[in-house]
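The structure appears below as structure tokens.
Omission of a single protein chain aside, the complex is shown with its protein chains in their original locations.
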Amino acid sequence: MRVLESWVSGPLSRFLDESAARLVLLMTSSGQVVAQHGFTRSVDVMSAAALGAGIMASTGELAHLMGSPRFGALVHQGTEQGLMLSGFETPRGRWIGLVAFGPESSVGIVQLFFQQFTDEIAAAAPPEEPRGPVLAENFEHELNASLRALFGR
Amino acid sequence: MNDDVRALTSELARDPGSLVFLDLAEVLRRRGQLDAALTVAASGLARYPALADAHALHARILAERGDGDGAFDGWMNALQLEPAHQAAHRGLGFLYYRAGDLARALRHLEFAAQAAPEDAGLRAAIERVRVAAAPAPAEALAGGTAAGEVVAEAAPAPTSRAIPFAIDSGSGTSSESELFAGLDGARDGLLLLDQHGLRLGGALRNEDGADVSDAVAAHLAGVSREAARAARLLGLGEWQSLGVECEDGNAHLVAPTAETVLLTVRDVSVPAGRLGLVAERAAQAARRWLERVA
Partner (left out) sequence: MSGADHALRRVSAVRGVRGAMLVSAPDGLVISESSMEDVDGRAIAALAASLAGRLRRAAASAGLGRPTVIQLRGETGTLLAVPAGDELLVVAVGDRETNLGLARLELLEAARGIA
């Protein structure tokens, strides 16, 4: 597990212990990675973060077009592995969690403990520091900075 | 998560190259969070492949997860790097004892004791293995057999041997046969484990008579943790028992103490209610035995 901010590590460790998730990627809605567990290559994190943020943005827009509230979570259950992509509000803005899990866990267990995790994150988050707007030209720079911190490269 | 784990996790996050992974993995192991402990130990081992302590700790966690082969390799690696590594000798002694190779078990335990002569638990374990390895009186009278040969002949089949000592401490002083003495199913339907799934006594056999104790034990530590978690989160209080009626038999799991789990198994003719009473009697016997060997 690697985290950009230490206050995330406690809730994330508990989530990993309880859910037995194989991979976890936490990112802001702009795709900036906050924490990761289980990824061994930075290129995978970069792709997953970009795709995850993109999927959440596009499904959110789809929900808006259909006059529905924003989707809470998207779940894909494969034969060997399941994926859950879920957005949640934090004192630091909207974050997205991408979780991959195997047969040693289940959608129900992952959702149950992800809810607990998001509650803990909301409670543990220190007051937000003032930030500038997230501009498109900042996106890649922020993502690369996150990856350097998360992989020590 | 307690403060120790929180602090160590933060420290490791700040400095992933530090040796704090050893402390963190050990704390997680002691808390029974074996998956997390293994992840931490494995990542630390990847950074420090020449560190004997990292191999030994990794092996210890594998042993508690029921991966005896992996544990054996890990402790052997530790000894190649540091031939007098105490924990590695102790661990190998444990594995050899469990496999019924008493001569090798004794050799490793004595090596371990050289590094920790004040360790009473280790001395007790050595004594237990010496007693187990000693020839029966009739064999001794027959004479003329080398000690090593007697040990080999006296050693029972590996899977039928219960563990009279833990990897950490050899405090077992009471014979395993006393554990469930007088109770029905003492040799094939009662199994006492520590919280990590290591067998303390008793045995379990399937309908073909094969000893399945270790295979079942590997699952039961996870089952008891799962039961405790479910009871806690569903507002049922501390879990007291877990009864399972199956197609070909009934099982009942209780925790005689906070650190142990007892499985009682009978065929389907024994109803679940009666099985609960049998399990409670066995739990009382286990508590008495544990008090004696503590």
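Here the chain labels run A and B in written order, and each chain numbers its own residues starting at 1.
Definition applied: a residue touches a chain if its C-beta (ideal position, glycine included) is under 8 Å from a C-beta of that chain, and two chains touch if they have at least 3 such contacts.
Every value quoted in this text rests on a predicted model; they were computed, and no experiment measured them.
Q: Which of these, B:V216, B:L262 or B:V293, touches the one chain of the complex that we don't see?
A: Answer from the full complex: B:V216 touches the omitted chain.
Q: Sort through A:L4, A:A50, A:L74 or A:I109 and give me the one touching the missing partner chain.
A: A:I109
Q: I need the residue numbers on chain A that touch the omitted chain, in ascending order.
A: 77, 105-109, 111-112
Q: Name, in rising order, the residues on chain B that touch the hidden chain in the full complex.
A: 204, 206-208, 212, 215-216, 218-220, 222-223, 226-227, 229-231, 233-251, 265, 272
Quick note on the criterion: only the chains that are shown with their structure count from here on.
Q: Round to the nearest whole Å and give the separation of the Cα centres of chain A and chain B.
A: Roughly 38 Å separates the two chain centres.
Q: Give the list of chain A residues in touch with chain B in this complex.
A: Per the stated touch rule, the residues are 1-3, 6, 9-10, 13-14, 16-18, 20, 152.
Q: Could you pull out which chain B residues touch chain A in their complex?
A: Residues of chain B touching chain A: 1, 5-6, 9-10, 13-14, 16, 33, 35-36, 229.
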